[in-house]
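A protein chain is absent from this complex, but the other protein chains hold their places.
Per-chain numbering from 1; labels A, B and C assigned in written order.
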Amino acid sequence: MWSASAVDQHTPEPGVGSLAEDYLSVRHTTEQICNPLTAEDQMVQSMPDASPSKWHQAHTSWFFETFILRPFLKNYRPTDDRYTFFFNSYYKQLGGHPVRAQRGLWSRPTLDEVRRYRQHVDENMMKLLEAGVPDDVAALVVLGMNHEQQHQELIVTDIKHALWTNPLKPAYRERAAAYSGDAVPLKWIEHNGGESLVGYSGDGFSFDNEGPRHRVLLHRFGIASRLITNGEYVEFMRDGGYSRPELWLSDGWDAVGVNGWRAPFYWVERDGEWRVYTLNGERAVHPSEPVCHVSFYEADAYARWAGTRLPTEFEWEVIAARAPVGGNLLESGQLHPSSVRSPAEARGTPELPIQPMQLFGDVWEWTASPYIAYPGFHPATGVLGEYNGKFMCNQMVLRGGSCTTPTSHIRATYRNFFPPHVRWQFSGIRLAHD
Amino acid sequence: MWSASAVDQHTPEPGVGSLAEDYLSVRHTTEQICNPLTAEDQMVQSMPDASPSKWHQAHTSWFFETFILRPFLKNYRPTDDRYTFFFNSYYKQLGGHPVRAQRGLWSRPTLDEVRRYRQHVDENMMKLLEAGVPDDVAALVVLGMNHEQQHQELIVTDIKHALWTNPLKPAYRERAAAYSGDAVPLKWIEHNGGESLVGYSGDGFSFDNEGPRHRVLLHRFGIASRLITNGEYVEFMRDGGYSRPELWLSDGWDAVGVNGWRAPFYWVERDGEWRVYTLNGERAVHPSEPVCHVSFYEADAYARWAGTRLPTEFEWEVIAARAPVGGNLLESGQLHPSSVRSPAEARGTPELPIQPMQLFGDVWEWTASPYIAYPGFHPATGVLGEYNGKFMCNQMVLRGGSCTTPTSHIRATYRNFFPPHVRWQFSGIRLAHD
Amino acid sequence: MWSASAVDQHTPEPGVGSLAEDYLSVRHTTEQICNPLTAEDQMVQSMPDASPSKWHQAHTSWFFETFILRPFLKNYRPTDDRYTFFFNSYYKQLGGHPVRAQRGLWSRPTLDEVRRYRQHVDENMMKLLEAGVPDDVAALVVLGMNHEQQHQELIVTDIKHALWTNPLKPAYRERAAAYSGDAVPLKWIEHNGGESLVGYSGDGFSFDNEGPRHRVLLHRFGIASRLITNGEYVEFMRDGGYSRPELWLSDGWDAVGVNGWRAPFYWVERDGEWRVYTLNGERAVHPSEPVCHVSFYEADAYARWAGTRLPTEFEWEVIAARAPVGGNLLESGQLHPSSVRSPAEARGTPELPIQPMQLFGDVWEWTASPYIAYPGFHPATGVLGEYNGKFMCNQMVLRGGSCTTPTSHIRATYRNFFPPHVRWQFSGIRLAHD
Partner (left out) sequence: MWSASAVDQHTPEPGVGSLAEDYLSVRHTTEQICNPLTAEDQMVQSMPDASPSKWHQAHTSWFFETFILRPFLKNYRPTDDRYTFFFNSYYKQLGGHPVRAQRGLWSRPTLDEVRRYRQHVDENMMKLLEAGVPDDVAALVVLGMNHEQQHQELIVTDIKHALWTNPLKPAYRERAAAYSGDAVPLKWIEHNGGESLVGYSGDGFSFDNEGPRHRVLLHRFGIASRLITNGEYVEFMRDGGYSRPELWLSDGWDAVGVNGWRAPFYWVERDGEWRVYTLNGERAVHPSEPVCHVSFYEADAYARWAGTRLPTEFEWEVIAARAPVGGNLLESGQLHPSSVRSPAEARGTPELPIQPMQLFGDVWEWTASPYIAYPGFHPATGVLGEYNGKFMCNQMVLRGGSCTTPTSHIRATYRNFFPPHVRWQFSGIRLAHD
């Protein structure tokens, strides 16, 4: 069984291990995440947006094979030439890929064959890396590792949905419940606005959509010290939140009606009590835990009900830029957002009298910002230009990572993005005000 | 690996073995059919009409548990009470069942658990049968065995579709191609019409929809001595069969347009040659083999093009009633329709100067008869009344069994039924004329 | 305003008027039916199955133009060559027609232009008919007249749906309510079965699908003396008719769920009272009137609930063959089914001690017979072969005409057909038993 401590040992620490060591560590984590799952579990695609764990394992290997081994390893012999088409996700310039919604129909290659495929790719990657690679190839390897980390998060997110779809509601694994004490009071961190620099700078890895670093003009604002809790969200529900159109965006109100939303995803009411399906099985909703699995529409409606609004992605970033990365991330092994541990955690410093909490981990935080390009942004030329840029429409930016995000993968400038109706991600709410 | 000879040894011969032996034989055949399949293969539901092999194995066990063990075996302890809901197919009076199209999402129970479920049911059935059962319970056991045989056929039919959906087009098993000689000439067996008795009589098993036996008035007709071959069907295609609206029923013409039909299902044209996917993999279309995987609409259009028509189910039955059951059925192990073996096979007798060939096995034969109740038919009261009667609308009758039908399961009065657009069944064409 | 008496004067009586007089009479009736409707009303297509009144008026003219004037009137000059395509309904061999569901989008040609089109066709038809036509052309003219009568019924049926779709629920016309007394008792007319002749014989007009006349073998049966009333149907509803799966065909049960059926179409419950929308506006449901606007599924479920069944089309026909055509048909001007007028109506004769009532008019009666070809049926060659034959699949036969059927159009051998889920037709229930 996968244990958090095992993961900890292998988390790539940029600059610590060699590239080859880091590579193996990332690959190993993927397999650990899949370990509690049977071959059958790894087949399930419970909706078109999600993918089977087996597919994630194969596709991440395909990424290294397609973009690194084929062009850069002399005499590389692929496992199966048909995989080039078979495990392509969405790179149109490669000449085609299977229909996304059919990934769950593929019993072949079997999980054993996919494992051999991973091994084959790893062996050849080692051959390449041990011989040493030029900087541009090394950059591609690091991109592939970050790509695989994104899929680690998706494996967890998608298997949660897959197992929940099963009427037997099996758990991903049994585990003692996380700590859940009382909620700490919500405070407001005020910011005077003005010109600020946003976007990535530094010499580590970042995605192309985090740059170019540029100046933005912020207006005076306040941002909440912590996430909105289940208890607070239940107040919204009790106050008719899901039946008052004046609280909702037009598309959001339509989504409420079409989908019959009346609570966060994974919640179910039994005998008057709200219960929630987690990766450890179903249990009561704990009031002090951050509300999770809400859409942007719900986050926005909640904020309007509360007389506030969601922060923009830059308001979030300038606050988060001052905070160290850490919290309830993948390595905690919780796989569920957790309450603020203790009042001590909330204690401020002279510089920052009110401490921002839960910025990293727990839940991805919906922002008020549509996902668009930064000024001067140009996607890479060639196939890898399709990685991020082509999705810059109809999606909203989320910030901060969740309890399923690897620690080494997240940072203050990181921009995640999903369409506003999506609920199967670990997504939650932080408020702001003018 | 599953071998035809192994199946032969266990085929239930009514009246030969004891009920317990017959029961075990049927159950064993199901497992043999599934043997070449991995747990992952047995997960696949490639369309809502089809079901995963694992589900078929579980549902057939559920049938015995629900209708025999629970009511009749004292102190029976079910494996899991949730299975009552979980593996119900369509019996509404039992209070609900899962959405059919989601059967492929269920990784749990695992294949191993389903196998244990089968074993548990078998052990308890043995307990019951060895103690001796009254006639009404014995009748239910035989119904359950016939029910399981229907699902044996569906396992083969559905896994063919499942594996074909996979871009890698894997075979169910490798096997030498069946004999395929030249086609024998098509002759016409003439019948003078008049009053005839149709429907089951005898003291063996039959389904409720095969009765009551009753008189029908036939008009003078002729029926073809053999099935239509691929070669003949290609002539229809070459003559613009799929692009001439005057040959088609209105709904059929719509189906051609919406689905883009231009050949039987599983056919693909490569470099000007028609090839076909079979359970042994893809190979060239053999002209003398019976055309297979055509819809009722295509069968009807072919008949119209040929200046003929399809037989009614009663025309078919009065001819078949004179012929012994036999041919290319499940036990042949071909799993594909085959040509008439030799001219000798076609040789007539004084009583029947033109020998009807391929009546049983090879392909289910579309008839011109909508599936409706016989005069005086009443479905059983209670839940099992839902078995056949409630489907008597919008479907057409097929007769004769296919290469995937167990020999002991088929007879001249047997009525199969499918909607007219369906193509994934092993269904073909026999002509008739006035 | 259209009055019933005006219609009476012009009803074509075969053999009475000349062909030209009959032609004009039929054409005139169409226009009378449309008279209460504005140009805007005549635009509405409230669902793909229905058509705008303006389209019906144009398409019936197109029929005469396409099949008679163009081939047989020398130097005929069409109004607009584009109408050949524009007003084709479904004749595929003519090379195409607009998408059916878009008929309601065509503001041009305007109603005035369509009226001029009708006039142009009429003037040219008169030119042709006054010069005298050979028998085969005369037969086409009579076919065109019967075709137009079918569309007269559809104009009424479709405009009912169109006006009902409007939240203002306007009436087609204001009119005093029809007589609605108490229901007369339902009795059973018994028949001994045996061989009977069915299908049209005679030298008047009949559709191709009414022949060839042929022998059928009937089994002993009984048929109800009158239609099922609203009051009786309400009993079925109160007894949980719409929530008991055991009463329904599988496809019917699905239709109940998907469409949320819980009463006949056009019924609405207000303050605990069932009310019905009629062409004269909304009013209370009268218990003694025949139930109307039910699907085959509902008719079948009602019969099962009542411990009976629907008659076959031949059982209906042998009874109806002995009865004169008459009753609440189009010329009554009711446009709604009506109660049996008085007990006197139900009085039998020595030959037929129990009088069958309401066989013609009021509502089309669903039969248990799928719509298929009679033995030896061959559709006409050429385009007009598409008239009836190509619909012989997935539909059920209805018999007897309704309150919207012209009297001269109906007879005992007449076969109407609709898919089993359809409810906007004036369709009702007559029971039978074994």
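By our rule, contacts are C-beta pairs under 8 Å (C-beta built on N, C-alpha and C of every residue); 3 or more make two chains touch, one makes a residue touch a chain.
In this text, all values refer to a predicted model and were calculated from it rather than measured experimentally.
Just so you know, the chain we are not showing touches A, C across the whole complex. The chain not shown here is touched by just one of C:18, C:165 or C:243, and that residue is C:165.
Contact with the chain not shown here comes from a single listed residue; of A:20, A:138, A:354 or A:392, that residue is A:392.
Residue in contact with the omitted chain (choice from C:106, C:188 or C:274): C:106. Mapped onto subunit A, the footprint of the missing chain covers residues 90, 92-93, 195, 214-217, 219, 245-246, 248-253, 296-297, 300, 368-370, 372-373, 375-376, 385-386, 390-394, 420, 434. Residue-level contact of subunit C with the missing chain is found at 38-46, 82, 85-86, 98, 102, 104-111, 162-163, 165-168, 170.
Here is the rule we use: only the chains that are shown with their structure count from here on.
In terms of the stated touch criterion, the partners common to subunit A and subunit C are B, listed by label.
Ranking every chain by how far its Cα centroid lies from the centroid of subunit B, the top place goes to A.
A straight line joining the Cα centres of subunit A and subunit C is 61 Å long.
Here the CA centre of subunit A is 48 Å from the CA centre of subunit B. Taking each chain's centre as the average of its CA atoms, subunit B and subunit C sit 39 Å apart. Residues of subunit A in contact with at least two other chains: none.
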